[in-house]
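Sharing a structure below in structure tokens format, with a few things to ask.
Yeah, one chain of the complex is gone here, protein chain that is, but the others are all in their spots.
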Amino acid sequence: MKLRAALLGAVAVLGFAPAAFAERGADGEVKLTFPQAVSIVNPYLSGGTKDILAAAMVLEPLAVVDPDGVLVPRLAVEIPTMENGGISEDMTSITWKLQPGLLWSDGTPVTADDAVFTWQYCTHPEGGCSQATKYEGVASVEAVDASTIKVTFAAPKPNPYTAFVSGLSPLLQKAQFEACLGAAAPTCTDANNMPIGTGPFMVTGFTVNDTVSMTANPNYRDPAKPAFATAVIKGGGDAEGSARAVMETGEFDYAWNTQIPPDSQAAMAAAGKGQFVVAFGTLVERIEMNTTDPSPALPEGERATAKHPHPILSDIKVRTALSKAIDRTILVEVGYGAGGRPTCNVIPGPEAWASDNEGCIAQDMPGAMALLDEAGWTDSDGDGIRDKDGKKLSLLYQTTVNPIRQDFQALIKDWWTELGVEVELKAIDPGVFFGGDPGSPDTFQKFYADVEMYANNSDNPDPETYLGQYQCKNAPSPETQWQGENINRFCDPAYDALHAELTQTTDIAKRQEIAKKLNDMVTKDSMTVIPLVHRGTLSAHSNSLGGVQINAWDMETWNVADWFRVK
Amino acid sequence: MLTFTLRRLLLAIPTLLVISLVIFLLVDLAPGSPMSEIPLTVPPDVRQRMIEALGADQPVFVRYVLWLRQFFWVEPAYLFDSWFGTTLAEGEQRILSWQSRSPVFTIIGQRLPQTLTVIGTAYLVGILIALPIGIYSAYRQYSLFDQGGTLFAMIGFSVPTFFSGTLFIIIFAVWLGWFPTKYDTQLNVTDWDSFVKQIKQMALPVMTLGLANAAAISRYMRSSMLDNMTMDYVRTARAKGMSERTVVLKHVLRNSLIPVVTVIALGIPSIFGGAIITENLFGVNGIGAALIGAIHASDLPMVQTLAFIFAVLIVLFNLIADILYGFLDPRIRYD
Partner (left out) sequence: MTDASTTPPKPASQAREIWQQFRTHKGALFGLIVLGFLIVAVLIGPYLWVPEKLTVAEAIKLKNQGPSLRFPLGTDQLGRDMLSRMLLAGRVSLAVGLVAMLIAIVFGTFIGILAGYFRRLDSPLMRLTDMFLALPLIPLLLVMVMLFRDRIAGLIGPELGAFTLIVFAIGITSWMATARIVRGEVLTLKEREYVLAARSIGARPNRIIRRHILPNVVSPVMVAATLGVAEAIITESVLSFLGLGFPPDFPTWGRLLFDGLQYMQVYPERVVWPGLAISLTVLSVNYIGDGLRDALDPRIRGR
């Protein structure tokens, strides 16, 4: 009786019921395809979304985030809050209750010890756990009893929903991973590729960087789910090919990350076999301004460091003019179609956290020209390029190799040329650009260019960590081996102070207000970051696949248990 | 010939050692890091710890010596163990991929069959198409057949596989719906139906690659045949009253095969190396796709091992080509 109540509760909480209460495995096979193949099914040893998407079908956290950015319990009975006593008064601990009767796919019971072990696994100093930030500030995890997990923080934590929340930090089975702690973690090939989980599916076959085969978990807590008996994830190829396999040939049911040109989207949708779905998280394509001088004339070690402010971009009028000259609506139309929308914010969502800053959406070419004139940049020698004190207004604009980014580069170059700015373009292999190799001059952290374009996002609806990137101390420099997230080298003591206040604030409304202020400080107030497009994740599913609820706040496969075949 | 072969085999050992060192240094020197595919949301200190866990922060020569030991001792010992149930490699660390943390040789083992069936078939098909076309084009130079063959070859190698592959997908998969676009690597051929399925899914990649291979090989065959057609010995043979068939297929063909053998032998290692673009396009999980994926992720152990195996094959097949020269033209001597 108790079990049934819990199950009914779970169904009610998920707020979604398949059209017919079919029995488990009645709908045959569901086939997914990813442009990048799955390398490993252990999210703690991989940072790639492709791997975690597959893992989320097998491994489950205590709670997940739904498409609206709201926490919903998964393995937990309910979300602990201050009101229900789950979070201590001083905010130094959070206590989770496991649902009764939970079983791993091998039939053994899930206990609080598994959670304790998961914490130990990820925080082991030699383990190289990629989700270590999820457990940052956690002093200890204890099993109060077999079904109660108490997470204690070293300091009061206003946002305690990090450990064991979302597909990024699911529970591992202690029995399976016990021998895989620390340095031994990568050697447990079988466990890493076929982890035992509580999710709707379990891995039965795994070929590295190619295919993951799964069957329904016989011990899944809802006897009617999943509707599919087996699942296959095939990886490799490109976004184009994945989209085609769902939308045109109908070989697959679901394709993740099908970012293709808007024209092709329309043509594929016209085939009538499937549809594109999009979800907006916090991913923003932006142009970052270099506040330091990247001139190759400077000695190595001083180039692009705070010692030498940027000769052109240090002037806020120039930065503002560059932003005003861009028509973001055209960018969206050319590059993303339904998969994007213009934005002026670094934090474009969730709604409650996003600033109402929309001043940049309308292009203002005359305004931009006036600003440059005002700043003293005029075309004195009549060659079409503005200059000041004998120095030309010339910028190097770099990004990664990617067809959409190259289109953006071409368009923005045209606008800036209209403005009288000379622009040199550069495209870099993404592996080098994002690789962070301190020996390479082309990494985005080194920023040996005047402006650069890429996309970044917050992996948590609460942007505290994300906004922390722009603190002075996070600027990459030779002293930090060029590591650091504040790639603009933006440094404002007022910003640091306000961010420190955010980490202390617990009232949610107050936090949102501070976050908006911080967002405005790096965007419209200082024009250090020029946001361009709020990008969604665009995926495709066939018309015969039901129950898909695309989710930008957690893994897209978060509700794969509810997927079913439309008959 | 035997001493020549033995000497070449012995010489191959230092050559391969030098090649392996050069590859290792090259891959290590190349910009990029195993962390390049990790999302930006993972902070630098966590990245640093992940690199340490991989052992990627060790000095390059330490890693090279470790790799040598793993490649030449641990992996063979492991193979020996799995055959005879011994425990030679007990507790030894195998070569692990940084990207997937799986043993590199397991991955190669999973992928080699696909590579050999798909790429090997394409190569064979290419040769089988190319040789007759090349021979007949040369025999009837400037005939309609020859012009047609030339056009076919030109299109074949001026159109890159990324283009012809996509074109085939659109025509045969999207419009006609004959073949699947994605290769199902889990398919086991057990009966007639699954065999047909296998043939169907091989059709597009084999067509794409076969076209490119046939184009190049047929050109070499044709030009070499043309060179020999005008030789004195051909005139002599004809004068002796031999049939055209004997003259062309026995005398001219045999003497024309030297450059063709070189081209074919040069190509065989590339069967193992796979075809990067075609494999990626059709989702064939071959060695080529593994290599390019590993290069993009700076997965040094994987790149190093694959490149080295590739080097061994190249050295081996060049040796085989040299031995074949001796058979095709007894005048060539190496000793």
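To keep things simple, chains are lettered A and B as they appear, and every chain counts its residues starting from 1.
FYI, a contact is a pair of C-beta atoms (placed from the backbone, for glycine too) under 8 Å apart; a residue touches a chain by one contact, two chains touch by 3 or more.
It should be emphasised that the depicted structure is a prediction, and the values quoted were computed from it without experimental measurement.
Peer 1: Where does the absent chain touch, in terms of which shown chains it meets?
Peer 2: Result for the missing chain's touching partners among shown chains: A, B.
Peer 1: Using the touch definition up top, pick the residue from B:6, B:26 or B:189 that touches the left-out chain.
Peer 2: Answering carefully, the residue with contact to the hidden chain is B:26.
Peer 1: Please identify which residue in A:171, A:428 or A:518 touches the non-displayed chain.
Peer 2: Answering carefully, the residue with contact to the hidden chain is A:428.
Peer 1: Considering the complete complex, identify which of B:9, B:155 or B:249 is in touch with the unshown chain.
Peer 2: The single option touching the absent chain is B:155.
Peer 1: Suppose we count only contacts with the excluded chain; which residues of chain B make the list?
Peer 2: Within chain B, the residues that touch the unshown chain are 11, 15, 18-19, 22-23, 26-27, 29-32, 142, 150-151, 154-155, 157-160, 162-163, 166-167, 170, 174, 216, 219-220, 223-224, 226-227, 230, 258-259, 261-263, 266, 269, 291-292, 295, 303, 307-308, 310-311, 314-315, 318, 321, 325, 329, 331-333.
Peer 1: In the whole complex, what residues of chain A lie against the chain that is missing from view?
Peer 2: 240, 260-261, 263-264, 267, 296, 327, 330, 333-334, 400-401, 403, 406-407, 409-411, 413-415, 418, 424-429, 432-433, 439-442
As a convention for this text, only the chains that are shown with their structure count from here on.
Peer 1: Can you work out the whole-Å distance between the CA centroids of chain A and chain B?
Peer 2: 38
Peer 1: Mind listing the chain B positions that touch chain A in their complex?
Peer 2: 31-33, 35-44, 46-54, 93, 96-97, 99-103, 106-107, 110-111, 169, 173-174, 177, 180-182, 184-186, 279-283, 285, 289-290, 293, 295-298
Peer 1: Can you tell me which positions in chain A touch chain B when the two form their complex?
Peer 2: Against chain B, chain A makes touches at 33, 37, 39-40, 45, 47-49, 125-130, 132-133, 183, 185-187, 189, 192-193, 205, 207-211, 213, 232, 234-238, 241, 244-245, 248-249, 251-252, 429-437, 439-440, 442-443, 456-459, 465-466, 480, 483-485.
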